[in-house]
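Excluded from the complex is one protein chain; the other protein chains are retained at their positions.
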Amino acid sequence: MSVFWILVILVGLAIVGFALGRRRAIGSAGGDPKTLHSRPNYYGVGVALAALIPSLALLAIWLFVQPLYIDAQVATQIADAAIPEGSTRGLMMGDIERLAAGFDQLESRGLMTPEEIAALGPDDDIRGRLGEVGLALGSNVSAETLDAARTFRSLSATGGILMTVAVLLAGAAGFAINLARVHHSKRARNQVESVILALLLAAACIAILTTAGIVLSMLFESINFFRQYPITEFFFGLQWAPNFRGNSDLGIIPLLWGTLYISLIALLVAVPIGLFSAIYLSEYAGRRMRAIAKPLIEVLAGIPTIVYGLFALLVVGPMLRDYFAQPLGLGNSGSSVMTAGLVMGIMLIPFVSSLSDDIISAVPQSMRDGSLGLGATKAETIRQVVVPAALPGIVGAILLAASRAIGETMIVVLGAGAAARLSLNPFEAMTTVTVKIVSQLTGDTNFASPETLVAFALGLTLFVITLGLNVFALFIVRRYREQYD
Amino acid sequence: MTAIPDTPSRPSSILEADARTRKRNAAEKRFRMYGLGAIFVGLTALVLLLTSILMQGLPAFQQSYVTLEVPLLEDTLDPSGERNIDDIAGVISFGYNGLIEQAVEDAIETQGIEIEGLDDPAEIVSNQAAAQVRRFVLANPERIGTSETFRFLTTSRVDQYYKGQVTMASAERDSQISPQQLQLAEALAEAGLLEQSFNWNFVTQPDASDQRPEAAGLGVAILGSAYMMLIVLCLALPIGVAASIYLEEFAPTNRITDIIEVNISNLAAVPSIVFGILGLAIFINFAGLPQSAPIVGGLVLTLMTLPTIIISTRASLKSVPPSIRDAALGVGASKMQAVFHHVLPLAGPGILTGTIIGLAQALGETAPLLLIGMVAFVTEYPDAPPEGFFDPATALPVQVYNWTQRADPAFAERASGAIIVLLVFLAIMNITAILLRRRFERRW
């Protein structure tokens, strides 16, 4: 039975449980709900939750553990000798799983009967039959693989049946036990509320799980990578030249250089424009101007980065190439550090301006009064009192913007180019950490080769850098806010 | 005590500005201009961005069509003459090319068009045409032997000629079109057989291969994006609201709460591509979910959107004054009842607004989807949910990226057109959010 139908049955069980629990509660109170400890609905919800939560938890765990268990079982079945030259146990497991999935497809589409599949031998045209359902196998099927795939299927089938039975039993048990305990003096509301509180806490913990998932997934693959590629060469190598036949140079320095160079240009564009916009809007602009200009600038923040990327690719890149790079003899590439930097700068303007705006507004009016009262002009007040007072916050905002710039992907994918280069010429194409993560992980990937695994090490580096910047920036901003609270 | 001169050094009259004051006022004016200039630059960038996308993308909604009379010859389509549908289906699209050629030549003849040096006149018709005729024939086998009027897409080169991207001079150097073929198109247009019209197919049809940019559409991408938004909505909203309620209303001030809070604010700033790596490693490699499937995209986007929703939901919960909670507790409600019966409904509009804005962000997100394989070339619509969540699909922003990577320049126009569709969706969502906020804004 598919997971979908198990879910449907469980939900049905819960609804029935709600109705029965409610009725039983009223019944035990002699038809007068007022003598119940809790409102009748709480008894119903209690039964429904008892039917759902244990069974769903069991289902989740089962779905997680079963593939691991079956993999381990099947893997022990393959003798070391059966692994062909140049292959690994992992690759064979992949083949076996694909084969099993193919058989499932053939059977469910009615192209083969279970008997026909059982009769298949290694000499039959299994690859051809699988081709009918759009499944391409890398190599011919050996007897071991076929056997393993059969074991895999039978284990999966048994597992599926066991799971269905176990989960439905759990649901029914929860249902029955809770229903039996419904009694007019039961503190149903308190029980239901503590279950709900636990669910709320669980939801809050998803944030932690996500972070853990991010760190662990990247860490394990990075460790795999560093087993195959020396860590010092990764962090200090000046060459980035992946080669899918092996012997790649995978030094991160050229990528970091491109990332930082582009981010620097982006900040040089975004910080003055964003800061001055924020100053004008918060200190000079009338209510009308503020009401129009502020949301318009913030529209820039709502535009997806792919749009900026396309803008870089189709408009800014060719323009810079035709009017600056080529006449100045600085290169003839549309994608360049300058293209990506400029466009990214535009993207960051609203980010810098709205953060700075908040921070400047937090400077107490008494500061401005003090300065104006001494006969300072508005500009002097802003430059010498307001901005210095807001400086820590503004620095925090700039750091947050920098972290955005470093982690930005689509603008650099479309605007910066793909060549890893250590150069000072801003009109030359360079590449960034994020671009290389995309290029190493899209297309045909082999999760055993260092050329693919390097993407995880790049991702981990990126994560650590941006996390550091964020934590530091948030710390500064928070300290600053406390100063004026 | 050395005294400050009791008679100040500045002019005694305040009616005249001295030189220094004038200079300071000039500096003031300059400073003001910098600010105004910065806003001007920002707004110019916005206008430039939007107009360039509009200019490049609007033509994608117009397409050139040619109307031709195609003879459905029996000896080509059904040599046996038995109208056996399997036999007819045995003739692949390639077999229909001759019919198209015939149709174009017929049109040239009946219109009396004469162009010197015209080779392969049928090249002005899209490669899609043969498949279109075949579909018709398979649906209406009884029409074999008659001739039928079809409205075909022209090739993108002819289409681009009418949009000004292809010229006679560029056609000279082009292997896919010749100036003579363009003249033929002009002649057909004069005869009223070739025209431009609004192109719904761009929004509804699936993607097409590199050779047929004129037929490429956004149907699968829009559907894929819609599926993912549905998943994000169904997961991120309840989880986000639950987490916010816990943190805002129930969380004790302790280490764990601190860790969760710091975690959420950091997650909000993690680069989106890192979520893509997470999706690839956990959902695809570890959990074994299919690549290119909306379910994986939806899950990844859910995790990305959660912090946004949590932050805005907490703000809305916080804006409900404590007196409301006190009032509910005062009449004997439990804390849980106070929150679910009073605080949550009052915070509802704010939560909804935040959710819509979070969804809009997720809709435009591209980078993580690249890593989980949504760049694939998908020409079949995914099934209806829930099975469809596991079918391969693409997403709007990824389709844009995909088209920028194609060689044929006609795809640039389509990428910009796709952006327009994306921006229209985003505008609708954001305007809804703004209207909701206006409508339900409550000041305490």
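Each chain gets a letter, A and B, in the order it is written, and its residues are counted from 1.
In this text, contacts are C-beta pairs under 8 Å (C-beta built on N, C-alpha and C of every residue); 3 or more make two chains touch, one makes a residue touch a chain.
Criterion: contacts and distances are computed from a predicted model.
For the omitted chain of this complex, the UniProt record lists the protein as "Phosphate import ATP-binding protein PstB", which is one of "Rod shape-determining protein MreD", "Thioesterase domain-containing protein", "Chromate transporter" or "Phosphate import ATP-binding protein PstB".
Among B:Ser13, B:Thr149, B:Ser175 or B:Thr253, only B:Ser13 touches the chain that is left out of the view. Only one of A:Ile306, A:Val385 or A:Val454 touches the chain withheld from this view, namely A:Val385.
By the touch rule set out above, chain A reaches the unshown chain at residues 286-287, 364, 366-377, 380, 384-385, 388-389.
Contact residues of chain B toward the unshown chain are 1-6, 8-10, 12-18, 20-21, 24-25.
Basically, only the chains that are shown with their structure count from here on.
Averaging C-alpha coordinates per chain places the centre of chain A 20 Å away from that of chain B.
Only residues 24-25, 27-28, 30-32, 34-39, 41-43, 45-46, 48-49, 52-53, 56, 238-240, 242-243, 245-247, 250-251, 259-260, 263-267, 269-278, 280-282, 285-288, 303, 306-307, 310, 334, 336, 360, 363-367, 370-371, 373, 375, 386, 397, 400-401, 404, 412, 415-416, 419, 422-423, 426, 430 of chain B touch chain A when the two sit together in their complex. Chain A makes touch with chain B in their complex at residues 4, 64, 67, 189-190, 193, 196-197, 199-208, 210-211, 213-214, 217-218, 221, 272-277, 279-281, 283-284, 293, 296-297, 299-300, 302-311, 313-315, 346, 349-350, 353, 377-380, 382-383, 400, 403-404, 406-410, 413-414, 434, 437-438, 441-442, 447, 455-456, 459, 462-463, 466-467, 470-471, 474.
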